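Here the complex is missing a single protein chain, while all its other protein chains stay put.
Right, subunit A next:
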Amino acid sequence: MSAKSAGPDSRPPRWRAGAGRVVAGTALLTAVALLPWLSGTDPALTVLRARSADADPSPAQLAAVREQLDLDEGPFAHLAQWLGGLPRGDAGTSWVSGEPVLPEVTTAFAVSLTLMLGALVVTVAVAALVCARTLHLGSRRRLRQKRAGTGAAVLAALPKFLLASLLATVCGVWLGWFPSSGWAGPMSMVLPALALGVPSGAVIGGLLDQSLPAAFQEPWARTWHAYGFSPRHIARHALRRTLAGVLPQLLPTVVALVGGAVAVEKIFNIPGLGRLALDAAIAQDLPPLQTATLVLVLLGAAAGLLIQALRRVLLGPALRDGALPALYPPALARRRSTRWVAGFCALALLTLVVAGLLRDPLQVDTAARLLPPSAVHPLGTDSLGRDLLARLGHGALRTAGVALAVTAVSVVLGLLLGMATQVGAGLTEVVSTLPAVLAGLLTTAVTGPSVWGAAGAVCVVAWSPYAAQTAALLEQERASGHLLASLSFGAGPRYLLRHHYLPAVLPSVLRNALLRLPTTVLVLASLGFLGLGEQPPTPEWGRLLSENQPYVELAPWTVLGPACALVLLSVLAVAVSSGSVGVSGSASGRGRSRRRTGRTGRSGGRDVRHEEDVRLEKVVAAGMSPPPGSAPPPPSCRFRRPWPRGWSGWT
């Protein structure tokens, strides 16, 4: 019985995922519908302001707007009316423009979706580049050293808006290769897709790169190599094997760009959904905001289902029957260069912080504006003549501290919600596509502008990648034989959590979180215009980047310093974690089992896994050896349990 609970039959029924989606979507839409009433800001005033910048906010004018929009009827009457119109294909009219909402939202959605697909292509290409080396070496069984993933970390740390500004200036204005702005044809899609896709691709590639060695370490890969299958063949199947765990990351990383690419949409003047939603949210123009939110919710659910289907196509019955063990990182030697890189980054950051702390970050000197780096100002000055080194140094602790805290909270949230598989899946999909700005607005509405508001708002949305990843990895882990064995020995949930679930999930989730650290810094700063977070002139890396963005071309050093600091932080985090995770990875592989040999009873899970490996290998070797050269059955067949369901007759 206990063994069965790990099997597929006892998985929570499918409807719960649907219910999760519906509940999450409804809650979000209701929150949006209540926005003006929660925020306490009169929607009549914001609508009036959106219509006319000079209009006097006189009581008579506000009353006219209120009457025109029937604002006195309250939020629920509006929500009901909007919902009532939806089946007829009528999403109401915009409060600001008076135009029908649906055509506007559909057009913007089509634009954003196209851009997102473009970004997806770039993401795939960049991810392929990032993990090409591991794939090449691994398929030839020459993977001796652990990859630190610093390259991926560098790319992932590039701020999208900075990349966008840079591309628009260099490829658009200077070289004239592509249009610098607008949305007039496939050519105008190239630069924004690159700006969005490169950092996303680095994150996805970094995750793939981390799990690939484990796939190559699996018995089937060893066996196939021994039989002389071509490296390409092995590489392809290793990819299939690892993609299943990484694919769900596309939802919060790439699909979320449909609503969350506001900065890039602005720089390239793309009439996308992100800008539409932001404008509507700021004007508290509910009909378009609600419709855009609904579209994003539906998109999240649809993309979630599509990704689920893709995973099934990739892994077939193995996933369905729960016959895929989780991937365990092999104990590879740590590259010495990783240590050097980590040391260098740490030293550079330390120097930066110490040197910066000795200077005044707030001293404005209008005569010394935009000075290039010199002996007096080693990193130059910003547009107000403030010393950039000082601002970087003083901002370091606050930036890193808040970002790490937010990441930690998000990871914990993600782990918890990811473990609540089916209900969590629906929620994850809905939150994945929710733009951080919208979360920020909802947070401001409830808490008002505050220092911790930004952190809170980011926590509300930032957990979704980790939840998606946890859910995907757990699905594999739950299926594994050693878990089955543990259960059959009577392991309780706490034991399973400590010895199976967390070890299976944590290394990958941590890598993911650290790759996303720079993004967190930037998202935190991007909420400043809502009054969330530290107010200027407090130095903070995200703010340094955004406030100096207009000077990218005039004084590149103003953004170069902060961008490099962000890259250093990100590389340091990834390099350090790759070292420590490598140790824990080897512990989970060899160390722990060695430690536990001789113990009996509940703790036997790990040993059983090795027996299972051996057994699988034997099955493969004895029963299914194809003549060299003929196409092998897909790996999923090989992982099909060789024993009857519920069988626990070994000891």
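Here is the rule we use: a residue touches a chain if its C-beta (ideal position, glycine included) is under 8 Å from a C-beta of that chain, and two chains touch if they have at least 3 such contacts; residues count from 1.
Convention: contacts and distances are computed from a predicted model.
Novice: From the names "Cytochrome c", "Sigma factor AlgU regulatory protein MucB", "ABC transporter substrate-binding protein" or "Polysulfide reductase", which one matches the UniProt record for the unseen chain?
Specialist: Hidden chain, UniProt protein name: "ABC transporter substrate-binding protein".
Novice: Which residue, A:18, A:378 or A:531, contacts the hidden chain when the whole complex is considered?
Specialist: Once the missing chain is taken into account, the touching residue is A:531.
Novice: Of A:27, A:77, A:132 or A:173, which one is in contact with the hidden chain?
Specialist: A:173
Novice: Out of A:85, A:385 or A:556, point to the residue that touches the absent chain in the complete complex.
Specialist: A:385
Novice: Counting contacts across the full complex, list the positions on subunit A that touch the omitted chain.
Specialist: Touching the chain left out of view, subunit A contributes residues 40-42, 45-46, 48-62, 64-65, 67-68, 96-99, 104, 107, 110-111, 113-114, 117-118, 120-121, 124, 165, 168-169, 172-173, 176, 179-186, 188-189, 193, 266-269, 271, 282-283, 310, 313-314, 316, 362-364, 366-367, 369, 383-385, 444, 449, 528-531, 535-537, 547, 549-551, 553-554, 634.
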